[in-house]
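What you see is the complex with one protein chain gone and the rest in place.
Each chain gets a letter, A, B and C, in the order it is written, and its residues are counted from 1.
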Amino acid sequence: MKDGKTLMNFGEINRRTLMIGAATGLAVSAMPKRLFAQGAPTLVTSIRSLSNPYHAVWKTGAEAYAKLVGLEHVTLVSEGNSEKGIADIKAMLAKTGGNMVLNSDPNDTPDARPIVEACKAAGAYVVTQWNKPADLHPKDFNPNYVSHIEFDGISSGKQIAEILFKTIGGSGGIIALGGQISNTAAIERKKGLEAALAENSNIKLLDFQVANWKSTEAFDLTSNLLTRFGDEIKGIWAANDDMGTGALEALRAEGLAGKVPVVGIDGIKAAVDAVRTGEFACTITSDPFWQGGIGLALGYNALTKKFDPTSEPPEHREFYGKVVSITKDNVEEYYKTNVESQPALDWSDLWDRVTGQIRT
Amino acid sequence: MTINSETMKPVTNLERTSAMDAVFARFFRGEAARRLRTFAPLIVLVVLCILITIANPNFIELRNLIRIANSAAVPLTLAMGMTFIILMGSIDLSVEGALSIAAMVLVLLATNDANANDYGWLAVVAAIAASTAMGVLNGIIQTVLRIPSFMATLGVWFIGLGISVFMLGGSAIRLMDNSIRSLALERFLGLPLAVWVAAAAFLLAIVIQYHTRLGRHILAIGGGEDVAELSGVNLQRVRITAFGVAGFFFGVAGVLAAAQLGQSNAVIADGRLFAAVTAVVVGGTALTGGEGGVLNTLVGVLIVTVLANGMVLLGISPYVQQTVQGLMIIAAVALSLDRLRLKIVK
Amino acid sequence: MLSVNGISKSFMGVKALKNVSLEIRPNEVIGLIGENGAGKSTLMRTLAGTLQPDSGTMTLDGERLRLRSTRDAAVHGIGMVFQEQSLLLNMSVAENIYLGQEHQFTRLGIVNWKAMREAARRQLGKIGVDIDVTTRTSELSFAARQMVELAKALTLEESVSRPLVILLDEPTSVLTASDIDVLFERIRSLKKRASFVFVSHRLDEVLRISDRVYTMKDGEVVAEHQANQVTGPELHEIMVGRGLHTEYYKEPRQMAPRPEVILEANGLGVKGAFRGVDFNIHAGEIVGIAGVVGSGREEITRTLGGFLPQTEGSLKIRGEAVRFTSPEQAVRKSIGYVPRERRIEGLVMFLSIAENITLADLSSVMKNGRIDYGLERKLATDWIRKLHIKAPGPDIACRKLSGGNQQKVVLARWMTAGSRVLILDHPTRGLDVGAKEEVYELVRDLSAQGIAILLLSDTLEETIGLSHRVLVMKDGEVTARFDAAAGNKPDQVDLVREMV
Partner (left out) sequence: MKKLSDIFAAGWVQGAIPPALLVLLIAIVEIGSPGFLTGETLGLLLGNTAVLFILATGVTFVILIGGIDLSIQAVASLASVILAQLLPSIGALAFPVAIGAGLIFGILSGIVHVRLRVPSFVATLATGGVVAGMALWFAQGRAITIEEGGRLSTTWINGTVAGVPVVAILAAIVGIVSFLVLRYTRFGRYSLAVGAGEPAALAAGVNVDRTKIIAFAISGTLAAIAGVILAARLSSGSPSLANQLLLPAIAAVIVGGTAITGGLGGVARTAVGALIISIVRIGMTFIGVNIFAENVVFGAVLIIAVAITIDRSKIPVIK
């Protein structure tokens, strides 16, 4: 069969030429001017994504610190893809020649090792938060691996569980929503819940379900659990606020918002609002704004020889940070200082939120 | 003269009757089998419901059925849009992008806790319009640049997601417009309004598929693009319109999702794509196009929703839920596929 | 009156139409003949609006006509029934008839299906066909589909005030003789309301139905005749450029088969299709099977090809009992299947000639465990030369070849695979006279090489002409056997008597 080959091909060439032109234009227009001054280090924040409130606040904190010290700041996101997260960091290391400070929330526990190894090799200073393998230690990568910061998931999980138990009067059934199964924080927070349950024999855990940190999944799961247990559910424990708010909306759809208290972790705005209206019993925040700044501050001070990581005590190399619990009692104040206005932190005291060395 | 000379008069009528007989014989044989196949997804659904009820009678409670309807509202609306695309033999991977765009536009224009806008129901219109526009963009990219829909929509997915992350600045913004929230919170005849909206979307999809030219032309393209073109079907226009219609449904789903969750964040649509495709395929619509329809999809959505509900009701461990769901999908599809017709399975 | 004035069209530098002019007058059936590649299809597609000429003009009733799409053509009352079946198998008859014209039944965006079904029923009534308009077209026979196509083309009557021009591009190629009669009857009765352009490879048909005949050759109109003033052989000579062989089926080359039995079927049967079929084929023998649709002969070829597993009886290849559950097994036992659906089952259209030739058996071009591309090309080039396949080279995709050349590639594949049994399922379907002759020649060559051949054919004449023996089937059973030695061929009437 012969057909309109000539015409078609001609069309294609035009289309192709057009596309190549467009590609060039697009790529070039996407290039902002390079601002990297020689000599000054680049501050780099590596987080999972910008699509969750927690990391969005983290980024604000990081930018606030960068502004404070007057340095260029770059945010990298892994979009939940470990390979991409690591590749981006390596690319930044190559680009800055190692003259950078990295504050990283590794996408997954395993990612920390290659990230730290790459920074060490390039001579960059790195602080990791939340996730690292148990056998990876800052002291083995002196001086570049400055610190690792975590928040005691077990105590957070336990703390919110206890507040929840108190709110529902010390007895009754609750349901729990956990984070992504393999995630360290999810596992620890669940342990905290279990510890609290062990101490409160009148509280019955009706079911533990996994909502992968997401409000949408929590929404569907909660409405299904409401069917299964109905009025038996007196309270909801969520391993983070996103899931907590999803559960809250499922309650609202049944007219149960405010009647069945919810607790969560992270202190996102929606949760703080819910605490104000009494729909949440409490939320706990690790203060991502502080986290965003402190990681960079530690690294920058080490890089500029303001302090020597190698001579710091172990509880400054791997430590638990301080968490703030937000309940009915302190929510108005927290709202004023942290939600309505940007908190004013200067990060000059590097160690003021250290609560102790990380358990091994 | 020897070429095909004599016409074989004696054969004429006889052969025709026998040919017709054969046609009828085949028709009826095929029909019976097809009828059974057509109802296979429905049978799967019924069996699933019965099994779950036996294990946990709470399942059949009115309250739970209402909850299932409520959980199915967003997936059903999404899957309606997806059905048209799959009927055409294309695929739309931009579901998550389109849905998050709609949810983003909605919360940013309606009363919210991030800016002072208060456009009320205009925001809903704008949200659906934005998502529809993305659908049209999909169609245009696919037809004008002649790129397989798989890639065109994959690209648009990233673009849509990027835009909504950018606009939301990464935070979750609360939807505070009470009239829009009432979609999720108010009830009419015992069912949340969201369910009525989804039902209306379903009816609209039925009308589009079975009662309009567009629906017919979508089916025609799925059945044979070249033939449809020769018959005077304007391929470009139908494709672009179909992607636009899909975008419209995604937009409605986005509005419902935001109303249900009371907020919008960029991950509001996470996991919706595969859920939608699964529902469409489990319902019996062929990925190759031309077979199936929105009625099938209704059953498919219910199967998937009931399964998720049932697994929680039965207290199946989160560790194995994924595995169970995978096995159930294989079983449902394997049972309902018309192997006779689908000689080639891709 | 539709007239075409000096149009030319070329593809990639090859002239497909050279300064072609013709006239289509009202109420007239125009025959258009020519070998494959003569430009008939290009001309038809130009008239139908799917191709635009490079130069030249078309006028309709004296007015300049520019057609950019089938839709344009439809607006001017030009409708086409395509060579390949152009119905959507996933839709009903009514939907197919009005595909692209639903607006007639649309009120406020809603299509009134009832009205459409009514209208479709009327359309089918006009051509005197009784088909349920809600039937899915996939359930219809080829003949019935052709009628639906005709009805579809005739729907233009309702929207166009002038008489229609209906283009029929080889509508008969997949029809049985009886269906052709029905079709011609319809055309004659419709002549009052429309003119037709009729393209076919079968010259006798063209002469039977047409008022005037245009003959094309190499992209040009080389002759115009009144149909009653010319004979088939005369047209053939103009078209092909040489005289018509009196011995069309190469009867003189029909050798007596060798004694060795290659294929032996005993009580062979498939539940619901055919049963108790006994026959054997000797080396070099051609056995034809005649029968109407539904007689079970199609299923026999599918069973031998490995597509349809036998449920009873036995099958032996060179004395070895076999039972196929897949075509692969059949191929391993040296059966080669030349399918009717050449474009779908015959060749992988997007692969090259070479790749298609070696598809069934790569071992001859494998060297040290890998495919030797040099060897493969050489093999393909040899076949191209030996079988006179018209192609620039072995790397050309098969979809670019004409039907006859494609069929040669299929045969070359089986010869490469060393097939001892060939199943020819309508081997000349859709081929023009010249290509048919070449295929017949090839069949005789294969027979001479000792290959056992089972033949199903479009016409009884071809079956009788080529075969050594003819089996007649009816309702799944063999009802008669005829000896068809050269010079002693059975009469068609006798076969027909056993078929019905």
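In this section, a contact is a pair of C-beta atoms (placed from the backbone, for glycine too) under 8 Å apart; a residue touches a chain by one contact, two chains touch by 3 or more.
All of these numbers come straight from a predicted model, not from anything done at the bench.
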Practice item. From the touch rule at the top of the page, work out which displayed chains the omitted chain touches. Key: A, B, C
Check your understanding: Which residue among B:N56, B:N70, B:T111 or B:Q142 touches the omitted chain?
Key -> B:Q142
Exercise for review: Spell out the interface residues on subunit B facing the chain that's missing from view.
Suggested key: 88-91, 141-142, 145-152, 154-163, 165-166, 225-226, 274, 277-278, 281-282, 286-289, 319-327, 329-330, 333-334, 337, 339, 342-346
Point to revise | On subunit C, residues whose C-beta touches the chain left out of the figure | key: 12-13, 305, 307, 326-328, 330-332, 337, 339, 341, 344-351, 355-356, 358-362, 366, 369-371, 413, 417
Point to revise | Chain not shown, touching residues in subunit A | key: 5-6, 8-10, 12-13, 15-16, 19-20, 22-24, 26-28, 30-32, 34, 50, 74-77, 79-84, 86-88, 90-92, 94-95, 108-111, 113-114, 133-135, 180-182, 184, 187
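Keep in mind that, in the parts below, only the chains that are shown with their structure count from here on.
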Review point. For which pair of chains is the number of C-beta contacts greatest?
Key: B-C
Review point. Just by CA atoms, which chain is the most central one?
Key: B
Point to revise | Approximate Å spacing (C-alpha centroids) for the pair subunit A, subunit C | key: 67
**Study point:** Distance from the mean Cα position of subunit C to that of subunit B, given in whole angstrom
**Key:** 40
**Study point:** Per-residue overlap in subunit C, given as positions that touch at least 2 other chains
**Key:** none
Review point. Tell me, which residues of subunit A touch at least two other chains?
Key: none
Review point. In their complex, what parts of subunit C are in touch with subunit B?
Key: 50, 69-71, 74, 80, 82, 86-91, 95-96, 99-103, 106, 109-111, 113, 135, 138-141, 143-144, 152, 176-182, 202-205, 208, 231-233, 236, 244, 246, 248, 292-294, 433, 459-461, 492-493, 496, 499-500
**Study point:** subunit B to subunit C touching residues, read off their complex
**Key:** 1-16, 18-23, 25-27, 30, 207, 210-213, 216-217, 219-220, 222-224, 226-234, 290-291, 341
Practice item. Spell out the part of subunit A that touches subunit B in their complex, as residue ranges. Key: 15, 19, 49-53, 55-57, 59, 178, 181, 207-210, 214-217, 219-221, 223-228, 230, 242, 245-246, 248-249, 252-253, 268-270, 273
